[in-house]
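For this view, one protein chain was removed and the others were kept in their places.
Going in written order, the chains are labelled A, B and C, and every chain counts its residues from 1.
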Amino acid sequence: MKRDDERGMHEKWREYRRPGYYEELDYAWTMTIDLDRCTGCEACVTACKAENNLPIVGEKAFAQGREIQWMRIERYWEGEYPNARLRFIPMLCQHCEAAPCETVCPVTATYHNQDGLNAQIYNRCIGTRSCAVYCPYEVRYFNYNNHHWDPPLDQQLNPDVTVREKGVMEKCTFCIQRIRQAKDLAKDDGRRRVRDGEVQPACVQACPAEALVFGDRKDPASRVSASMNDPRAYRVLDELNTRPSVIYLKKVTTDAG
Amino acid sequence: MPAEVASLRYADVNRDVVRSLVETGPKYYITLACALGLTLVCFLFPWFYQLNLGIAAAGMNHPQVWGTYEASFIFWIGLSHSGTLLSCVLHITHSSWRKAMYRSAEAMTLFSLMVAVTMVMVHLGRPWFIHWAFPYPNQMELWPNFRSPLLFDVTAIATYLTGSSVFIYMGSIPDFAAVRDRTTGWRHHLYTLLSLGWRGTDTEWHRLGWAYTLLAVLIIPLAVSVHSIVSWDWASSIVPALHQTIFAPYFVVGAIYSGTAGIVTVMFLLRKYMSFERYITELHFDNLGKLLLALSLIWTYINVLELFTGWYSGASTELEALKYKLFGYYAPLYWEMILCCAIAPLLLISKRFRTSFVPMLVLSIAINIGMYTERFLIVGTSLSRKYLPDAWGLYVPSLVELSILVGSVALFSTLFLLFVKIFPSVSIYEVKETLPEAAELPKPATAERGGVQWQPVQ
Amino acid sequence: MGVSIVPALRALKPAALTVATGLAGVLVGFWANAAFFPGTSPRQPIEFSHKIHATDNAIPCLYCHTQARRSTVAGVPSVRKCVDCHNIVAKDRPQIRKVMSYWANQQPIPWIKVHDLPDFVYFPHKRHVQAGVACQTCHGKVETMHRVKRVAPLKMGWCLDCHKAHAVEHGLDCWTCHK
Partner (left out) sequence: MAKLERRDFLKLVGAGSVGVGAGFMLAQSIKHPLEHLIPYPIPPEEFSPGVATWYNSVCSMCPAGCGISVRTREGRPKIIQGNPSHPVSQGRLCGLGQSGVHVLYNPDRLTTPLLRTGDRGAGAFVPTTWDEGLAKIAERLRTLRENDRGNRICFLSEGVRGHLAMVFERFMEQLGSQRLWHFDFAHPRTLYEANQRLFGEQHLPYYDLKNARYLLSFGADFLGHWLSPVHHSLGLAHSRQGRPGVRGKFVQIEPRMSLSGAAADEWIAARPGTEGLLALGLAHRIVSAGHYRGPDRDGWADKLSRYPAERVARETGVDADTIARLADSFAQTQPSLAIGGGAAGNHTNGVDILIAVNVLNYLAGNLGGAGGLVFNPPPAVDSPRRHASYRTMLDLAAEARAGQIEVLIVNKTNPVFALPAAAEFKEALARIPLIVSLSSFMDETTALADLVLPSHTYLESWGDDFPEPGVGFPVGAISQPVVSPLYDTRATGDIILGLSQRVGLGTALPWANMEECLKQGWREIHQRGSQNGDAESFETFWTSVLQAGVWGQDAHRAAPAVNIEPRVIDGIDVEAPRFSAASEEYSFILHPYLSTGLHDGRGANLPWMQELPDPLTSVVYGSWVELNPVTAQQLGVSEGDVVDVQSAHGRISAPVYIYPAIRPDVVAMPIGQGHDEYGRYAQRRGVNPIQILAPEMEPSTGALAWSATRVKLVPTGRRVKLVKTDGASRQLGRNIVRTIKAVSS
């Protein structure tokens, strides 16, 4: 096979468009979210903020709808009192295999990488925000201004993650810094591949209900593969054919009894 | 042919047009100063504030990440449509009534395109990196994303801008020469340069005629494609109410519609304030009125169709988006749009209305307000009602946005005011073609082939 | 009336010439700054000579930059590391006295970064060192320099050239180097 840079643009394009291209990824990082386990406690939301240098935007920005939550919990009510029920669903970047955001970015600041991740390159972003328009999951967040951390809160910032400047789109990366580190460690150990469970994004790590499972779906023995094969598995907005890498397991309801 | 036109002689045309360039009253300067000041205060200052602070200066939020800037962008692109496109269509169909108005219509195209490009800059989060959207070899070894409709946009608009500039310039060369010959001092030098040594020989006329017609033919599909491509920014998304195949024709029709209305406005102002009463006449308003009526009917049809497809889909996503547009926070704007763009233009059925100048001005402005509203609603409501109800939101433009909207009009006016003092805003040579005097002259031998029937009197 | 553009050009010449000179000046100024004040070799608080250490005394790079093999950063040696040797060696040189005064006050030496990558770049020294990339590939012949000078442009294209030449695994993926 030719090296990546030796192939012409057309050759590459043809390859990207070939059905099954994404099945041949290095890894196919996948997350499953068991809605029957999820309690909506938002530990994952905090973990994400801590790990990924999400800004403290302040009350005013919240009132304007400019909060940044790579991981958020959506809540949907069903029924009326006394039979009202509340359903939670954690929503984060779905790392779609056919991501609408990837086609629209004019500068390729967002693209699909060989690990099946929907990458967002902050320093390439020019801020057209079209990816957020195209994203049906609304998980892309825009930096409307530069953010400030009252010192010494800035000392908490994770040095492995860029602090985003104004005018840049950002979103969940599946904690790429942790994936990268796990790969680094694997290489240090002389291993070719990362072991199952070695990478845990912050939200997965934090979840007190162990509702989130993360791993490589190409590895049939991984926990996430087992989880994906649960008959309850489904994808949100499946009808849009975005083919997300985040797979939800249906919430179980019971008869009275 | 209206009487006022019939009474014109070549010399009158020359004198009137050159006068419009040379004689500048204090009123002009005051207007220019106002426009310039308004551009500064309402456009540049807020923009710098926004560059400094970030898009936080605007009212956009999650999930409504596009706002008035994007709406203004489509609006200005739309406004740009009629000028050159109409001019080209009328040129190749030999519609002689075009000749008095096409220059300013083309200028409108050019300047609204420029303003549209500025709106893109205003819209971007990091406009200082906009060059990354252009394909050029660079040390990062990266290319833009050719799959992106936004990149199609960049290409289409850049092409259209180039085409329109060349078109308007080319059509002006004989006029520049005419002005050159009637001015002195720095103006003479300027027009000497601008006219590129035009002498008015048969060969020159012949070549100009060919080039002009060729360009006209090329620009027509280009103009249609530009707004189709702009519409793909929306239509190729999967946002409910935006993801529609009708969008390309819808946008093109809307664009021509608002552009034509824009021409009416500009015609009125030129006629009134630049003393072109004898050139821009009831005939023009009548014809433009007919065009407007036709366009308004097509536009209304597509709007009804949009409602129908939304309802017929039966999908909650489409229905909710439609419901929000029709009855939500911005419902008054929707009905205002319907009033301005679908109902009011029905007045154009009456010829008396079409040939009365002030009512036409009012209507043309109303249509453009309505069309701006349309664009605002497309951007400002659809994104608030996407797939996940939990993420629904509300978008209200901020003061900075509104100010920049006003400022963009001022910017356009400034550019136009400068234009009328540099370009002959009524085409001298083409108007002359329509005069009775033209018939008296011997036809040059090239006329048969080149379609140019007249040669200026030196 | 003549139609020649020559008189017009002549009339406009002085203005055009002024503008052209001005623009040419901008280029010259830009070039002069980049060429004569490149900032690639800042004056350090202590005139530390890599030549004396690495060539004359043959101290290997990793002796002081101990982290390069294990960490993302190469590690700048602690003041104690300097003092460990200079307690004995060349105690009376003026530059060494400066080091000792930092040590006496337990102050860090405020070295100025010569090789500075933007914050959005993830550059693990250990990956490169473990892959056998010589320090000199990116840092130049530091061992011959009295004052360190950046010789590589440290631009993205430059990184990519090397990644391509060595067919680095996923060496062209943005997320390999950007964080």
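Throughout what follows, a contact is a pair of C-beta atoms (placed from the backbone, for glycine too) under 8 Å apart; a residue touches a chain by one contact, two chains touch by 3 or more.
Just so we're clear, the structure is a prediction, and the values are computed from it rather than from any experiment.
S.K.: With the missing chain put back, one of A:31, A:89 or A:224 would touch it. Which one?
M.R.: A:89
S.K.: Touching the hidden chain in the full complex, which residues of subunit A are there? Just list them.
M.R.: Residues in contact with the chain left out: 34-37, 39-43, 45-47, 49-51, 56-57, 59, 62-63, 65, 67, 69, 72-82, 84-89, 150-153, 155-159, 202, 205-211, 232, 234, 236-237, 248, 250-257.
S.K.: Suppose we count only contacts with the excluded chain; which residues of subunit B make the list?
M.R.: 316-317, 320, 387-393
S.K.: For review purposes, identify every residue of subunit C that touches the missing chain, sorted by number.
M.R.: 14, 17-19, 21-34, 37, 39, 42, 67, 70-73, 75-81, 102-103, 106-113, 116
Rule of thumb we're sticking to: only the chains that are shown with their structure count from here on.
S.K.: Of the chain pairs A-B and A-C, which one is connected by the greater count of C-beta contacts?
M.R.: A-B
S.K.: Name the chain with the Cα centroid closest to the overall protein Cα centroid.
M.R.: Centroid comparison flags B as closest.
S.K.: How big is the gap, in whole Å, between where the Cα atoms of subunit B centre and where those of subunit C centre?
M.R.: 51
S.K.: Roughly how many whole angstrom separate the Cα centroids of subunit A and subunit C?
M.R.: 36
S.K.: I need the residues of subunit B touching at least two other chains; which ones are they?
M.R.: none
S.K.: Spell out the residues on subunit C that touch subunit B in their complex, using ranges where they run on.
M.R.: 1, 3-5, 7-9, 11-12, 155-158, 160
S.K.: So in the complex, the part of subunit C that touches subunit A is made up of which residues?
M.R.: Contact set of subunit C toward subunit A: 118-120, 122, 124, 126-127, 130, 164, 167, 170, 172-175, 178-179.
S.K.: Mind listing the subunit B positions that touch subunit A in their complex?
M.R.: 53-56, 59-66, 123-127, 129-130, 132-133, 142-145, 147-151, 154, 233, 236-239, 383, 386-391, 393-394
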